[in-house]
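For this depiction, one protein chain was excluded, whereas all remaining protein chains were kept in their positions.
This part shows subunit A:
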Amino acid sequence: MRIFEPKAVGTMAPATKLVVYGILGLWTLIVLFPLYWVLITSFKLPIHVFDGPNYLPFIDFLPSLHAWRYIFFDLGRDTFRPYGNSLIVAATSTALAVTAGALAAYALSRIEFRPRLLSIGVFLLVMSAAIVAVALSGADWRIAAASGVALFVLAARATRRLPSPQLGNAEILFWMISQRILPPVVTVVPIYVMLQQAGLLDTRTALVLTYTTVNLPIVVWLMYDFFISIPRELEESAAIDGASRFRIFREIVLPLAKPGLVATALLVFILAWNEYLLALFLSTVKAQTIPLLVAAQNATRGPQWWYMSVLITIMILPVIALTILLQRFIAKGLLLGALKG
């Protein structure tokens, strides 16, 4: 038997197969071992963590539920509140980001927009003036914003007849997607001040709004490529039959785009569920999310590994369940965009 040559065209030689399975098996270990370590640490007493590596429950150490009891009963409400916050914030912001992003991506893939460069310039000018007014003279930001919008509408009407270069859909799309390059740390301090002014600091609303904005570019990016790849004949015939664009979107486009929507939503949910930096800036107690609670277990007495492990475990479980549930969408959904290129 020759082990270095394939039996037939298109199959692997036994030796190659062994190497391939060896590598895949090794990587499975690399992926699962850290998670295994987290799981068993959640059942260890502090002494079992500190008296050297203990690998196997019941053999190397006697598992204990003390950490689980502490997180679920002693800490009780202080665990469930952040957990609930995380769930609500991640789910709501995902729903909002996918809705707003899919609507925008669809419109950009079907309707031609021609915003005038002049109007955008006027808008930026008015906005900067409003910011300077608020910052220097301490004017009320609501009044400044309202008068700014009024000024912009007047100016836009006045300059309507003037010649100006126009932008196209490609520019709008690039503008939206490029927002993802923006590191959150650039905008988070002003957002902090804004939310403080609006009395929204340390609320779930604040987190929902910022997470939605931060994840919006991803949705636009992935869904635009998805919508472009959907044939338009159905929509066109529905439009001839007199269906409105909203109805076409709801009844024809959405069902076709379902795999892409589900996969995008899953990715955005994972990102929002795990987000740390914005939550660190914008929430303290009431709106605290689970990643912050995990980080908080690094107490003055040193990291409380056992509590931390419980929290990490209960954080991963819902996402894994969701992924298994939605697995068939991930393969074809998330990737079509990237594949179309």
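In this section, a contact is a pair of C-beta atoms (placed from the backbone, for glycine too) under 8 Å apart; a residue touches a chain by one contact, two chains touch by 3 or more; residues count from 1.
Note that contacts and distances are computed from a predicted model.
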- Query: The complex has one chain missing from view, so what does its UniProt entry call it, picking from "Alpha-E domain-containing protein", "CRISPR-associated endonuclease Cas1", "Sugar ABC transporter permease" or "Sulfate adenylyltransferase subunit 2"?
  - Reply: "Sugar ABC transporter permease"
- Which residue among A:185, A:234, A:254 or A:285 touches the omitted chain? A:185
- Considering the complete complex, of A:59, A:111 or A:170, the missing chain is touched by A:111
- Residue positions on subunit A contacting the omitted chain are 9-12, 17, 20-21, 23-24, 27-28, 30-35, 37-38, 41, 49-53, 55, 99-101, 103-104, 106-108, 111, 113, 127-128, 131-132, 135, 172, 176, 178-191, 193-194, 209-210, 212-214, 216, 220, 244-246, 249, 270, 273-274, 276-277, 280-281, 290-291, 294-295, 298, 303, 305, 308, 311-312, 315-316, 319-320, 323-324, 327, 330-332, 334-335, 338-339, 341
